[in-house]
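Of the protein chains in this complex, all but one are displayed in their positions.
The letters A, B and C name the chains in turn, as written, and every chain counts its residues from 1.
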Amino acid sequence: MTVMEQRGAYRPTPPPAWQPRTDPAPLLPDAEPYRVLGTEAAAKADPELLRTLYAQLIRGRRYNAQATALTKQGRLAVYPSSTGQEACEVAAALVLEERDWLFPSYRDTLAAVARGVDPVEALTLLRGDWHTGYDPYEHRVAPLCTPLATQLPHAVGLAHAARLKGDDVVALAMVGDGGTSEGDFHEALNFAAVWQAPVVFLVQNNGFAISVPLAKQTAAPTLAHKAVGYGMPGRLVDGNDAAAVHEVLTDAVRHARAGGGPTLVEAVTYRLDAHTNADDATRYRTDDEVETWREHDPIALLERELTDRGLLDEAGIQSARDAAEAMAADLRARMNQDPVLDPMDLFADVYAEPTPQLREQQAQLRAELAAGQEGAHR
Amino acid sequence: MTVMEQRGAYRPTPPPAWQPRTDPAPLLPDAEPYRVLGTEAAAKADPELLRTLYAQLIRGRRYNAQATALTKQGRLAVYPSSTGQEACEVAAALVLEERDWLFPSYRDTLAAVARGVDPVEALTLLRGDWHTGYDPYEHRVAPLCTPLATQLPHAVGLAHAARLKGDDVVALAMVGDGGTSEGDFHEALNFAAVWQAPVVFLVQNNGFAISVPLAKQTAAPTLAHKAVGYGMPGRLVDGNDAAAVHEVLTDAVRHARAGGGPTLVEAVTYRLDAHTNADDATRYRTDDEVETWREHDPIALLERELTDRGLLDEAGIQSARDAAEAMAADLRARMNQDPVLDPMDLFADVYAEPTPQLREQQAQLRAELAAGQEGAHR
Amino acid sequence: MTTVAVKPATMAQALTRALRDAMAADPAVHVLGEDVGTLGGVFRVTDGLAKEFGEDRCTDTPLAEAGILGTAVGMAMYGLRPVVEMQFDAFAYPAFEQLISHVARMRNRTRGKMPLPITVRVPYGGGIGGVEHHSDSSEAYYMATPGLHVVTPATVADAYGLLRAAIASDDPVVFLEPKRLYWSKDSWNPEQPQSVDPIGRAVVRRPGRSATLITYGPSVPVCLEAAEAARAEGWDLEVVDLRSLVPFDDETVCASVRRTGRAVVVHESGGFGGPGGEIASRVTERCFHHLEAPVLRVAGFDIPYPPPMLERHHLPGVDRILDAVARLQWEAES
Partner (left out) sequence: MTTVAVKPATMAQALTRALRDAMAADPAVHVLGEDVGTLGGVFRVTDGLAKEFGEDRCTDTPLAEAGILGTAVGMAMYGLRPVVEMQFDAFAYPAFEQLISHVARMRNRTRGKMPLPITVRVPYGGGIGGVEHHSDSSEAYYMATPGLHVVTPATVADAYGLLRAAIASDDPVVFLEPKRLYWSKDSWNPEQPQSVDPIGRAVVRRPGRSATLITYGPSVPVCLEAAEAARAEGWDLEVVDLRSLVPFDDETVCASVRRTGRAVVVHESGGFGGPGGEIASRVTERCFHHLEAPVLRVAGFDIPYPPPMLERHHLPGVDRILDAVARLQWEAES
């Protein structure tokens, strides 16, 4: 029996061939985003996990602040901050096993870093140095993906390939609310469900696609309701509740690994910073709205839970901050060094072997450089 | 207030901004395809309508047979038959007002014909004569569309434009089950729902995309379940029950015209013929399966209902057949005339005015023709 | 008649003005795209339009380029004149099928019954330090697609004139906006916009006698700079700004090359399979016996657009252009 045949066939449903079908009910999301912090469910959460999440959130927030600061110093060309969304970024990385794969979008450098990618390498693209700064195979993190939603079919293909090879690898793919409108989102989810590929789709619904609010992006009850249309479960979670995101993603990863197929998770969150440092968010949203969300800050939520339950004290907070500060200092120091680039790298890795045409162009540039020329800048 | 603002905004749903949302329940399809014929609902159906549908089904079946015969005589390059799907084709055309628009896919020449397009003009494309044989504005039928699902955003744009202009025009767009997998399907439904455009999407789920059965196309409970993910109602109907399809589409058209926005209708049907005359359906399905569906033939279903209720007698059947025969004879006669083509038409209507480059090429071809040359055939 | 002081304006401002004037002149003109409404576009080219004309005329769409262009097709079918903004060059690729299979062909498919007066604005090209997918030169794809006009301005005045002409055209126009010229300034008076230039005419930006630089869009200022620099070497270079790649102005280009006897085509787009091949070939076909040397090409390398820190080595610059001019066999025939 092939992988393709393992699941029950969808049957056309009219007379004469009426058949029982997939029951849609279990695929539909809950009416409200799932929460753990501040609810009874929190009691069941593993204290160690919560403390780890906390340290990672602190570190993540500091990373976002540092990266943003680096844009002001001209050390980064651009930075799309995930400030306010750290719970999603961090949980996405932590729920995966080493053999699993993460597929980040352009905003998700933090998730890559939380999975182990060196921050300098994660930021290489945004520094303008090279397109992908890290070896995707080292931590099994796909290259940061800018064309929206195009990374989703990649995740499906990779997970499917792993399954065909008999490896119990799960792929977790990240996308924004805006990205769900792209055709590639649709095609990826459909392939994943038909193939029962071990993929988890994490939509960070941060309310905006640059300036476009969700109401102009979709009329769906929730983005998680899209899942039923593919025949996969949809889950709705409070994206600022790190414990809840971690739990929902962990369930989805487990489900995928066990052969249960893909899950669509919508995490409701908010981007506290502008779209990027180059964006002017005051053009499309009010300070009031931002302030309301600051009160639902992922760090504050977790910190309250931990301190209320006596799992975190001043010393614990300080030590998380110190660790974050050390990371930031190291990042700052290393980003302040000018990267050394070799113009001849332009011709490297276009193909396995340069074509005769590229060899000619290589020779031309080499001659120009020898003559002291600098391309566009005379 | 702009059209864009007329509908309630989708609100992100977490704390702190938890808001009541669109209720998904009414958007979900029924568990079974809606049926009228042979059920109690049939009593409420307008006898005149049923008789009209019957005459059109007979005519449609004859049209399909005639067109298929024309391929054997080399009078059509190819014909994708809608035999078995006539109820959908005919109902789609009949539910529209004159000012409305129909967006057919490549299989839907019958719907175009049922809406008034001259069969010879509807078949011009498949005859190899010109890409679109009719004036789309004459009967408000968009050109037959071959790149799958690409006609759906057109329908949305047209309906949106009409609404912006204050015209109460509805667009009905047709697509196959296979076409629902394309990104354009997703993008069109999303735009339609966000804009609340007056569009009805009719998916003819005929069980196959060429050789690929629905089970390899989707894992969804039904295709109609996709609707909730866009925030529009999904309706499931027995596509071989002409009265049911007519009723469901009529409701959807009325809903759209009243400003209620789009509806997704899945009509469960079956393609009794091969994909096209060039296809060999025995490669991918059994005769048994086809036979089961023949017993659920749309014409037989309606004929039984009408005769059982005394609304149709032998004479009525005969007169419907005679009318169909006359149509077929006329079609045959006209299709047997060789179309007269002017090679210089190659350059017509590439642009409003030919470019200087096209003028040169035009002159070249004119000279070649004058010299008695015939392009590729020396 | 009072003389109006001619103030400098940027190309972006001229484009905004063209949109505004077109929308004011014809209620059928609708702007749609990602972030074009409230934000005014990431380059602010649509700034103020939603406010002035309402969101139904200048609409923030869902984030889906095929959907944007596909719905624009439907709007055009119903008599509107959509102006679509693609946010960046590479983000027009998802709309490729709609563009090739419908936009470019609908008039032809319907024997002229259903023209599609759609303008597709595409910010293109590099030199702005953009990260990957933000600096593509995609004009070769559009040029190879019959049924499209392909237009690109290099000056502030042309930005206005050509965009007005594009919107007024009954044919689809891919309107390529050189990103790095958005902030270029010129003494252009927005209160007295020039009359609309016709699409399809190249213009000699600088007359010269030694050789012709044939170029367009972002490379026009570079060529003008090169021409200035060339004076020191004793070359008097003519610079032809194509403005329209489709239709192509063979007349103006060939007249120049016949005069000078030598030509270099300059563009940012990759050389192999790029616009320069077409241009050099057609010039050679038409001017063979006037040519003292083969028509040469200076283009981007045949590589994916490089990261910002390396782009200056990729983009055709003054030195590279002068090197090509030097190779135009000034001394002797071989």
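Here, contacts are C-beta pairs under 8 Å (C-beta built on N, C-alpha and C of every residue); 3 or more make two chains touch, one makes a residue touch a chain.
Not measured: the values here are computed from a predicted model.
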Shown chains that the omitted chain touches within the full complex:
A, B, C
For the full complex, which residue in B:Ala41, B:Ala65, B:Val78 or B:Val290 touches the chain that was left out?
B:Val78
Out of C:Pro153, C:Gly270 or C:Pro316, which touches the unshown chain?
C:Gly270
In the whole complex, of C:Pro82, C:Pro115, C:Gly147 or C:Pro316, the residue touching the missing chain would be C:Gly147
Provide the residue numbers of subunit B that touch the chain removed from this figure.
77-78, 125-131, 146-148, 178-179, 181-184, 209-212, 216-218, 283-284, 339, 341, 343, 345-347, 350, 355, 357-358, 361, 365, 368-369, 373-378
Across the whole complex, list the residues on subunit A that are touched by the chain not included here.
2-5, 130-132, 135-137, 142-143, 147, 150, 152-162, 164-165, 171, 183-184, 186-188, 190-191, 194, 348-352, 355-357
Missing-chain contacts mapped onto subunit C
66, 90, 93-94, 96-97, 100-101, 104-105, 108-109, 132-133, 140-141, 143-147, 246, 248, 269-270, 272-282, 284-285, 288-289, 293-297, 301-304, 333-334
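Quick note on the criterion: only the chains that are shown with their structure count from here on.
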Using mean Cα positions as chain centres, tell me which chain lies farthest from subunit A.
B
Between the Cα centroids of subunit A and subunit C the separation in whole angstrom comes to 36
So how far apart, in whole Å, are subunit A and subunit B when each is placed at the average of its C-alpha atoms?
40
Give the residues of subunit C that touch two or more other chains, as numbers and ranges in rising order.
61-62, 64, 66-67, 94
Quick one: which residues in subunit A touch 2 or more of the other chains?
181-184, 216-218
